[in-house]
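To start, the structure itself, in structure tokens.
All protein chains but one are shown in place.
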Amino acid sequence: MEFTLRALQAVLNGLLTGSLYALIGMGMALIFGVMRIVNFAHGAFLMVGMYATYMLYDHLHVTPYVGFLVAAALLLGIGVLTYHGLLRWVAERSHFMQILLTLGIALILTGGAQLVFGADYHKANLPLLDVNLHLGRHITINAPWLLSFAITVVLATGMFLFVMKSRFGRALRAIAQNRYAASLMGIHVVRTEALAFGLGLAAVGFAGGLLLPVFYLYPTVGDEFTGKAFVIVVLGGMGSIEGAAVAGVVLGVIESLTSLYWGNEWALTVDFAIFLGVLSLRPSGLFGSQRV
Amino acid sequence: MTAAAGPLLELAGIRAGYGDFQALFDISLEVRAGEIVTLIGANGAGKTTTLRVISGSLRATAGTVRFDGHDITQLPAHAIPERGISHVPEGRQLFPHMTVEENLDLGAYNRRSRPRARAALDDQLALFPRLKERRRQLAGTLSGGEQQMVAIARGLMAAPRLLLLDEPSLGLSPKITEEVFARVQDIGKRGVTVLIVEQNVVDGLSISDRGYVIENGRVVMHGAAAALLRDDKIRAAYLGL
Partner (left out) sequence: MRPTWLLGALLVVSVGAACKGKQGDGKTIRVGVVTSLTGSQAAFGLAHKNGYTIALNEINAKGGVMGKPLEVVFYDDQSKPDQAVQGVAKLIDQDHVPLILGSFGSENTRAMVPAVDQRKVPLIVPTATADNIMEAGSPWVFRICAGSSAYATSTTNFLKDNGAPRTLALIYENTNFGQSNAAAMKTVATAAGMTVVADEGYQPKSPDYKALLQRVKAKEPEVVYYASYLLDAVTLMRQSEEVDFNPKFVTSAGTGFSAAEFPTSTDKGAGKYAEYTFSVSQWLPSSPWAGSKEFDEAFTKLTGGHPAYHATQAYAALLLAADVLSRAKSDQPTAIADALRKTKLDTAFGPIQFDAKGQNAHPVSITQVQHGQYKLVWPGDSAESKPVATPAWSERH
């Protein structure tokens, strides 16, 4: 009894963390799916979203649960500008150039944050953080985690529907599958890609804002998440956003269960093993096949 | 709006290339409303490049492209379908992970065609009954002939006034080729103007009103299709006779 309850609690925790992973991963999958660019600056943009939310909270006392919307809007804008200013020019160039460029962006962002905000870390200390919900005697859920989970589910569903069902989403999928043909259909490829990149970053803007209350923040906070997002994209089937959503949640649960049964030190190893395993055994991913 | 007297499409002194490489030196041609016109030329002559210039995928370095009396030389590719030109590219270029129906639907993506998309879909499925059976199949899994039909139908979804067809018979069996050409003829009969690039010179010319011959990026000969078919030089160069 005690045993299964513990597992249940771990699964629950995994779901909560995993939902944020999912959102971050979906953003990367969207960008990768449409542009075939691995956004190595993904975590750095997450950091930007966290700082934006934090600044609003710290200076204007805007709760992160509103601030995350502003962060997402900001990142949408930054995404569109970054695309027009930089990424657009390497869209047809080698992957090496693209990797170099996104890595460069990541360095500039973390370096910039270092300069502007200092290396010191910050935390948004919400009263909500001290609220734990108890389900029976053995299951506890921290309120901010639950709240961010609920919001994330809504956002992820919305993003999925938008990409799969809307006219814009159809254009995205068309570009992903055949850029040239898409332009012949009258799709404004550059504008659509810019928006796709913006949306991909908006996803990390949302995630950053929701992560802030339950984590802390410093300039390199995003680094680990870039790697995780990459694992999620591979696991979810290169560029499939619904695949990434499932993969993010699965990764969260796997990490949590690994931590419970084998120890936390194995969690990262397991991430990596999954990554390599999927890449070598099922390169098309586990949860999705269709590109965007 | 329509400049009734002038040709529907007119290229004058077009030059274009890829980077430092110049592919077109002086292309001038015209296509009148209702015509089917064929571009003939050896591999690498510049036929595809000419179509790309028309559909805005490649910017001309000199010369003008006029469509329906308007200068469209500088229009970007995404603005062309809305003007009434559909480009069915060489090698089909379908969206492989989408169904036949989704592919067709994208053909009517532009704002002008959008409202008529449903009706256009019914039209295309009537014109290509084979696609009706396969409407839910992923385009990437179709046979070559079926893919070509999707490509043409997708081009027609925009209800274009001018259809650019680049080597529709490429890689198809003679029987399927025949079917494709029959469809192109139907399309012409419905009043769509067609500019077609064809390696298959006899078939191409036999359904056409007129033809242009391109060599090394220049128009070297043009005339009525029937006359070209009889021309000795053409017979020697392209028909191996």
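Order of writing sets the chain letters: A and B. Residues in each chain are counted from 1.
FYI, contacts are C-beta pairs under 8 Å (C-beta built on N, C-alpha and C of every residue); 3 or more make two chains touch, one makes a residue touch a chain.
Treat the numbers as computed from the prediction; the structure is a model and nothing was measured.
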- line: Among the displayed chains, the hidden one touches A
Task: Specify the residue from the set A:L211, A:A229 or A:V278 that touches the hidden chain.
output: A:L211
Statement: Sole touch to the unshown chain from A:V34, A:V90, A:A171 or A:L184: residue A:V90
Field: Touching residue (missing chain; options A:S166, A:N264 or A:S284)
entry: A:N264
Query: Which subunit A residues touch the hidden chain?
result: 2, 6, 9-10, 13-14, 16-17, 85-86, 89-90, 97, 100-101, 104, 107-108, 114, 118-123, 125, 129, 132, 140, 142, 211, 214-216, 218-221, 224, 255-261, 263-265, 267-268
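Everything below uses one rule, namely that only the chains that are shown with their structure count from here on.
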Message: I'd like the Å distance between the centres of subunit A and subunit B, where a centre is the mean of that chain's Cα atoms.
response: 43
Field: Complex interface listing, subunit A residues touching subunit B
entry: 167, 170-171, 173-174, 177-178, 180-189, 289-291
- request: Note which residues of subunit B are touching subunit A in the complex, please.
  value: 55, 57, 76-82, 86-87, 89, 93-98, 102, 105-107, 109-111, 154, 158
